[in-house]
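Take a look at chain A:
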Amino acid sequence: MGEDETLGRMVVVDPSSCTGCQLCVAACSLKHESQVNPLYSRIRAVRFEGKGAYIPVTCQQCKDAPCQSVCPVKAIERHEETGALIVNQEKCIGCKACIIVCPFGAISWTADGRIVKCDLCDGDPLCVKLCTREALAYVPATTAHLKTQVKAAEKFSEILKRISGV
Partner candidate 1 sequence: MPTALESRIAYIDLSKKKVNVKTTPREWVKQLLGGRGVSALILYGLLKSEVDPLSPENVLVISIGLMAGIPLPSARVNIGAKSPLTGAIGSSNCGGHFAPEMRRAGFDHIVIVGRAEEPTYLWISDGTIEFRRATQLWGLDTVEAQEAIKDELGDHSAQSLVIGPAGENLVRYANVRTGVKSSAGRTGMGAVMGSKNLKAVTVRGSWDIEFAYPDKVLDLCIRFNENLRKTRFFTVMQVYGTMHIFSYTNTAGIVRVKNSQSNQLFPSDNIEAEAVRPYSVGHEGCYGCPIQCRHRYVVESPRYGLIYDEGPEYTSQGCWGSMMAINSTECMLVCNHLVNRLGLDTLETGSMIAWAIEIFEKGLIDEKATDGMTLRWGSPEIVYELIEKIAYRKGFGAILAEGPKRAIEKLGSATAYYNMNVKGMSWLQTEDRAIPSFVLGVCVSTRGADHLRSRPAIDLFGLPKEFLEKLYGAPMTSDYTSYEGKERMVWGNELEYAVIDSLGLCKFACSHFITPHSIYTDTFNSYQELSELIYYVTGLEVTGDQLKTCGERIYTLERMFNLREGFTRKDDYPPQRYFDEPLPSGLPIVRGKRMDREKYEKLLDAYYTLHGWDSNGVPKAETLRRLGLTEEGIKALVGEVFG
Partner candidate 2 sequence: MSRHSQLTVRCPNCLSKIPVQKNSAEAVCGKCGIGYRICWPSPSQPMIRGLLAPISPRESE
């Protein structure tokens, strides 16, 4: 596989398809923490049910990652194959600075005192596998914008149709 296909892949979220079902959340927690607790899931699907909005939030595996930069002991390392930023539990001193700086709230602190974040499941993300509404996709970062682009184009064509009356 070329660089585009593995290194630099990401989990892209599509809020307009998400139903807030929590499958990704429950399964992630079950896989990584052997129990179901959304607090320790690496992904969240925030539900605004009254407003009908469901927003998945997960780690973006940032290029200039604030979590990595802020870490005083360099405990957050990039995985060679997947490009995921991984917490090295040996090095981590539990200062929680990464939790504070992550703009997505993608890092959490477990009850038994560990810093945890998305590790892309070694290149086979479980959340993506279980999401039946295709609100999550594991794609090369270079193509991450395509789905949104097409959706926007579809909306645009709807508007055109309405204006021209055909």
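Everything that follows uses one rule, which is that a contact is a pair of C-beta atoms (placed from the backbone, for glycine too) under 8 Å apart; a residue touches a chain by one contact, two chains touch by 3 or more; residues count from 1.
In picking the candidates, the idea was that all candidates are chains of the complex that A comes from, given by their letters.
Predicted, not measured: the structure shown is a model, and the values here were computed from it.
K.L.:
For chain A, which of the options 1 or 2 is its touching partner in this complex?
P.N.:
1
K.L.:
Which of the residues in chain A end up touching candidate 1 in this complex?
P.N.:
Touching candidate 1: residues 16-17, 19-23, 26-27, 30-31, 33-37, 39, 47-50, 52, 54, 111, 126, 129-130, 132-133 of chain A.
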